[in-house]
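Okay, so here's the structure we're looking at.
Rather than the whole complex, this shows some of its chains in their spots.
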Amino acid sequence: MKQITLALLATLTESSLVGDPEHSIQSVASLDEATLLDASFLSDSFLSKGRYTEALKKTKAGVIFVSPDTDTLPGKNYLITKTPSKAFQTIIKLLAKDQKYTGFDSNLNTTIHKTAKIDTSSSIGPNATIDENVSIGKNTYIGASVFIGPNSSIGDNCTIHPGVVIRENTIIEDRVIIQPNAVIGSCGFGYDTDENGQHNKIDQVGNVIVEEDVEIGANTAIDRARFSSTVIKKGTKIDNLIQIAHNCEIGPYNLLAAQTGVAGSTKTGSHVFCGGQVGILGHVEIEGKTMIATRSGVSKSLKSGTYRGSPAIPIDKYNRQKVYERKIESFIKKVQQLEDKIKLLEENNN
Amino acid sequence: MKQITLALLATLTESSLVGDPEHSIQSVASLDEATLLDASFLSDSFLSKGRYTEALKKTKAGVIFVSPDTDTLPGKNYLITKTPSKAFQTIIKLLAKDQKYTGFDSNLNTTIHKTAKIDTSSSIGPNATIDENVSIGKNTYIGASVFIGPNSSIGDNCTIHPGVVIRENTIIEDRVIIQPNAVIGSCGFGYDTDENGQHNKIDQVGNVIVEEDVEIGANTAIDRARFSSTVIKKGTKIDNLIQIAHNCEIGPYNLLAAQTGVAGSTKTGSHVFCGGQVGILGHVEIEGKTMIATRSGVSKSLKSGTYRGSPAIPIDKYNRQKVYERKIESFIKKVQQLEDKIKLLEENNN
């Protein structure tokens, strides 16, 4: 078991130590689970002021990474840094047990088409299928039972986890991560309904382009375009169980949380953030720097801003509307009282 | 690169040309992305009148398929037809680059049980598993890493994309398409909770029947029946990431958009259309020709009609209710003014 002193930790993470430089930690844990042998950290991103004060007071952690404006308590050890989350991550990497994806040598029990071009630095997992004219760049990991269809290309330094299906003609650029059982390049949902009410499939002959530094979550589905391309632009992160329909263009550096769905041909700008279970209608445009709260339903194009509700409206309007909705009961009662008073006034007037 | 003149295009698509018969196109694109070398088309299904007039004016497409009632502009080329989308699809097929699903010969690195009966015209992808007593019809494509469980049967001309799992005793009829990583025949979610609060699994010994011409989306799950069958009737199209629970009977020619969920034992009639992210409770019946708007929640049986909201109500009622909800703030303020006036009247009266 690795051990590491707080003095060394401070050096490694460029933090300043308040406390005992000789104290050693062995592992990491959250504030409420940490023991004297654990490092922990305080992120104020999700906790209200009151809650984290309490957590800081109660924790038994051997040392806590905090930002400079945090009130420290006597008798505890702190490592002070402007970036507690990042510093904490350095420690995690140092102390974490080995997290390798596979122990197999490359190319064991794989099925690779003779026309496929795979850089020798890349590794293909067992029971994977690499089809005709596929190209795979350098230092890429392809997990077990992955399927990569004809004419698709995968860049350098990609991680394609087990069970992922990438259909024909897909382009995956460098440093893309795809979590298990995600599907890239499924057919878009398009039919012409004829005069007999039968739905005839519209061929989906386009493809999907996933730009560099994108991550795609487990069991997510990204449909190929009807023609041209469905595009996920660089640096965008897509969580689990998300639906991206055909011909969408998801802009750069978006964050889409789990179970969100985007209907066909919708475009988003740069740095659009969606909470979980959001739905966005087809053929709309979301301007850059738009934030859409969890479970919102977007039914039309949006300018930059923060939105909530279904249909989604600007969040201050949403909050005011909620305040008034909560008043409905009392106002309905008030109207009944006013009605009585008016009746009395009318009787007096006659 | 294929080239094709507008004169030839007109003949092939039975359209009438307005413009230059000698102009050639090489590819297809959407109105806003098209160049002089692209054909495009105008579908009015999703664009408002104003928006498409604008798109038509701005496009640089070499030719545009439009319906007879569209206003054409001088200096552009048009192919006029009653079915622009269908005509466009003809061109797509003509010009599209090869879109084959696999370049492998059939039966390479497959695991096929000796009792399975597979027509020689069908093709089984690498690392697929075909279990005991499975039968597969003519001209069917089974993708890589597909699993087909014991006693299941697959019809003629089916396309089962890579990673699909079809559990035991499933019946798939002719011309069914299943997108990657979909699951057919998973256990229904059924438990008896005993006096100790433990949930004991109720055996799910029924199966799933998928009738002819059905398409099922990527990562969709269709549970087997507790007993008897979960049925998807002919011609129905089910999008990605959809949940169909045990003992459902989804009627013919339904269209269910992505991330919709249908709880156990619910039945739908013919031509029921659901937008995305709809939820339908268990044990209800949806009459034929019912349309349910995106993100609606259906909590009881519905007669034919159009519904929206959660709980879903007739759409005209929904729209009226939304109008009144938007008036709440102003009416609460009005009630406060009326209160003041009444107070004044009361004082005057005394």
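A and B are the chain letters, set down in written order, and residue numbers restart from 1 in every chain.
Note that contacts are C-beta pairs under 8 Å (C-beta built on N, C-alpha and C of every residue); 3 or more make two chains touch, one makes a residue touch a chain.
This is a predicted model, so every value here is computed, not measured.
Chemist: Total copies in the complex, given 2 are shown here: how many?
Modeler: For the whole complex in this structure, the answer is 3 copies.
Definition applied: only the chains that are shown with their structure count from here on.
Chemist: Averaging over Cα atoms per chain, report the distance between chain A and chain B in Å.
Modeler: The separation of the two C-alpha centroids amounts to 25 Å.
Chemist: Looking at the complex, which residues from chain A come into contact with chain B?
Modeler: These residues of chain A touch chain B: 111, 113, 115, 127-129, 131-133, 145, 147, 149-151, 163, 165, 167-169, 181, 183, 186-187, 189, 191-192, 197-199, 201-203, 205, 219-221, 223, 226-228, 241, 243, 245, 247, 259, 261, 263, 265, 277, 279, 281-283, 297, 299, 310, 320-321, 324-325, 327-328, 331, 334-335, 338, 341-342, 345, 348-349.
Chemist: So in the complex, which bits of chain B are touching chain A?
Modeler: Interface residues on the chain B side: 28-30, 33, 46-47, 83, 85-86, 89, 92-93, 96-104, 108-109, 125-127, 143-145, 161-163, 177, 179-181, 213, 215, 217-219, 235, 237, 239-241, 253, 255, 257-259, 270-271, 276-277, 294-295, 325, 328-329, 331-332, 335, 338-339, 342, 345-346, 349.
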